[in-house]
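All protein chains of the complex are present and in place, except for one that has been dropped.
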Amino acid sequence: MLRVVLGRTVSGLVTLLLAITIAFFLARGTGSPAEQILGDGATPQQIADLERHLGLDRPLLVQYVDYLGHLVTFDLGDSLRYHASNLDLITSRMPASFTLALVAMLIAVVVGIPLGILAARHEGGLIDRIASGGALLGQSMPLFWLGLMLILIFSVELGWLPAGQFNSPSSVILPALTLSTLPTAQIARLTRSSMGEVLGAGFITAAEARGIARWRITLVHAFRSASLPVVTVVGLQAGMLLSGAVTVEYVFGWPGLGTLALQAVQARDFTLVQGIVVVGATIFVLINLAVDVLYGLVDPRIREGASA
Amino acid sequence: MNHRVLTVEDLTIVHPARRRRPANTAVDGVSVFAERSEIVGVVGESGSGKTSLAMAVGGLGRVTSGTIDVDGVTPGPKMSRDERAAIQMVFQDPHGSFDPRQSIGQGLRELRKLHPKRTDWITDRDLLEKVGLGEGILTRLPHQISGGQAQRVSIARAILLRPSLLLADEPTSGLDVSIQAQIVRLLKQIRDDEALTILFISHDLAVVRAICDRVFVMKDGKVVEEGPTDEVLERPQHPYTRKLLAAVPGAGRRLAGADDGAGDDPAAPAERRSPAREPQPVPAAAPRLSPIEEAV
Partner (left out) sequence: MTELVTPSTAATPAARTKAVKARGNGAIIALGLPLVLIAAACLLAPWLGLPDPRAQDLNASQIPPAWLSGGDWSHPLGTDQLGRDVLARLLSGGVLTFVLAIAGVLAGAIPGIALGLVAGYRRGWVDVAVSRLVEAQLALPFILLAIAIIAARGRSLPVLVLVLAMVGWAQYARVIRAEAMSLREQPFILGLRFAGAPTRRIMLAHILPNVAGTVTVLATLQLGTIILAESALSFLGLGVAAPDISWGAMLSEGRDQLTSAWWIAAFPGLAITVVVLLVNLLGDALRSRFDPKKKRF
């Protein structure tokens, strides 16, 4: 088991390194960030000066190694715009993003799993079709558009819920609801299909034959078997939430990492952008790793270390 | 003395270890040979190494040590296109042997484009006639023809390139028994007409008995017995050969020599049958022929 964990960790680190490298070279490869920062009116002299100031005139490989060196000491450099430590900036915004992601995930689980179970039990029935249709719709809709429409209906027209800013508990509702659509759909879908498989399995019928109440069978026996893939998906979705979070944060003016990243891009603050990319990638890889390990713990086959 | 087309000497093939699999010695010091116009059988169960042997002889498989010589050429990755054409193969899965998107005619055309000079000795129609098929099959797609027809086309494609050696890897195993007999007959005919040498790989002793002049028995990468087919199959020396024979329908023949304990030691090296030997005790009942032999 330990060997598997170690293997996955190494693999995760390699992936992370690869991602950072790709982002690094894509960003600095050709074309000049210095040019971007100074804008169109810059003279070649100004560009050269800024490049020297930022260390961009050194050979790319040297920059790369230098950057990696800083990363190891958790030094993400300073923001060009805010003149503050990037790491500080990023960590100050994380609570907001995490709150949003957590609430969205909660909604997804609380709504998605029962929905999936119901859909599996009444396969082909009305609930199933509505759920399937809803899931398809949710996957076809731009997330941020849904957010805008929700704001329109619930904030502007009906005035029920606030439209953003992280100032009151209720302000998280609309953004979280919006963010939760895709994970809910995924979780419902997966719960439905894995429950569907399990419900048809022999031991369920045996339980029924023994006279155990139907609802009990569904809840206790079936769900326990079906929960493994669901756990996996929940873990994976958590990672994907970070992706949709950027647009949703932007729509609702949510003071999280997403809006920070956008502001950084607009301000041409490329050290900050780089820092956010690194942090984001790290979080992502860590979540995937955690899911892998969790999966390994629960699935005994993996625990034994796959057969030679 | 007939011309030796195939000489394999002391061939060893070791497949290196992979992620979940230790290293595997598929072929261990094997020597086989075949003379022109001979049909030589390589018999064994799966895992005996016969497919690895065939692929190595065909120039597409790994060779760890030993030598292979086909008509003066050493098969391997550096073969020229023309040298490759001299060794052809017919496979077990008749339908899998074709690109599902190509008609039979298109497939032949492709071969002709690859080897324009080598293939101009015969037209499509005459080629198909040689394997007992009509021209109409040229426009068909692989899924539209039967297994027996597919196997005939495979043989046609193989001989179009005028090979010196034909490798046949379980060519009848995917077919009905009656069709098997037809294919066996066809191969013999081709052998006669084209003076072709065939290396016939199979686990099915009944078919081997019907077609092969000589046979090599393989187990776990080694040759455990070899000799003229009749001798090996009627008077098997090695216990493994006997075991194989016992599983064949129609093995009602009494295995003469089974009682005298000769060759019971599995570690004994393969024996070379001498032409002069004592006459056999005649089996009391007439031996039952396997369905294949009845049909052929």
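Should a chain be cited, it is by its letter among A and B, assigned in written order, with residues numbered from 1 in that chain.
Basically, contacts are C-beta pairs under 8 Å (C-beta built on N, C-alpha and C of every residue); 3 or more make two chains touch, one makes a residue touch a chain.
All values derive from a computational prediction rather than experimental measurement.
Only one of A:Ala104, A:Ile117, A:Met195 or A:Val251 touches the absent chain when the whole complex is considered: A:Val251.
Considering B:Ser97, B:Thr172 or B:Gln237, the position touching the chain not shown turns out to be B:Ser97 (whole complex). Touch with the chain that is not drawn comes from one residue among A:Gln46, A:Ser85 or A:Ser132, which is A:Ser132.
Listed by residue number, the positions of subunit A touching the unshown chain are 11-12, 14-15, 18-19, 22-23, 26-28, 31, 33, 36, 132, 136-137, 139-145, 148-149, 151-152, 156, 189, 193, 239-240, 242-243, 246-247, 250-251, 261-262, 264-266, 268-270, 273-274, 276-277, 280-281, 284-285, 288. Where subunit B meets the missing chain, the touching residues are 58, 60, 79-82, 84-85, 87-89, 91-93, 96-101, 110-111, 114-115, 154, 157, 161.
Definition applied: only the chains that are shown with their structure count from here on.
The distance from the centre of subunit A to the centre of subunit B, with each centre set as the mean of the Cα atoms, comes to 57 Å.
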